[in-house]
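One protein chain omitted, others in place.
After this line comes chain A, so read on.
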Amino acid sequence: MGTTASQLAKDSLSEYQELTFLTKQEILLAHRRFTELLDRDERNHPNPRVPMEVILTLPELKSNPFKTRICQVFSTSEDKDGSLTFEDFLDLLSAFSDSATLEIKSHYAFRIFDFDDDGTLDCGDLEKLVNCLTGETEDTRLSSEEMRQLINNILDESDIDKDGTVNLSEFQHVISRSPDFVSSFKIVL
């Protein structure tokens, strides 16, 4: 008989259960949704990779302002093009799942907000972050004066060592006090 590429092997399933925060049903659902994104011929590929544009058609990610960053962070492709294999997809869902720990969520949140991938959140990153949050239209953007003040306030609050950037431990310190973070940093298929 053997397993086709469109079905998960049983020991893969139990390994994935061991390595992610997802339940068996969630992993099977994720597999089904992932295979729906593939073309006919790609489905028989041993380890198919879905390009970013196709991933972004998922309704759960479509309206998210950080959708490109999320794909880039979880992608393991060498070209850094944001394409995801099924295992990357599972990593994504695991980090955003209900039972994921605060540490793992804050780690990935930091990487998502780090637009230039340099390991710290500097003014450029924070500015891009604010622009993502305030939407695309002109009347919802903040003026440069407001932006400057906002970034100063944020650095005042979170930058403990006063080096002008927020590093991972400062970020995790701020986030761990927030009562809303864990419940809002969730994506469920």
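Operating definition for what follows: a contact is a pair of C-beta atoms (placed from the backbone, for glycine too) under 8 Å apart; a residue touches a chain by one contact, two chains touch by 3 or more; residues count from 1.
Convention: contacts and distances are computed from a predicted model.
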| item | value |
| --- | --- |
| Undepicted complex member, UniProt protein name, chosen from "Transmembrane channel-like protein", "Integrator complex subunit 9", "NTP transferase domain-containing protein" or "Actin-related protein 2/3 complex subunit" | "Transmembrane channel-like protein" |
| Residue in contact with the excluded chain [from A:Glu60, A:Asp81 or A:Asp117] | A:Glu60 |
| Contacts of chain A with the absent chain, listed as residue ranges | 15, 17-21, 23-25, 59-60, 62-66, 76, 87-88, 90-91, 94-96, 101, 103-104, 107-109, 113, 126, 129-130, 133-135, 140-142, 146, 149-150, 153-154, 157-158, 160-163, 171, 174-188 |
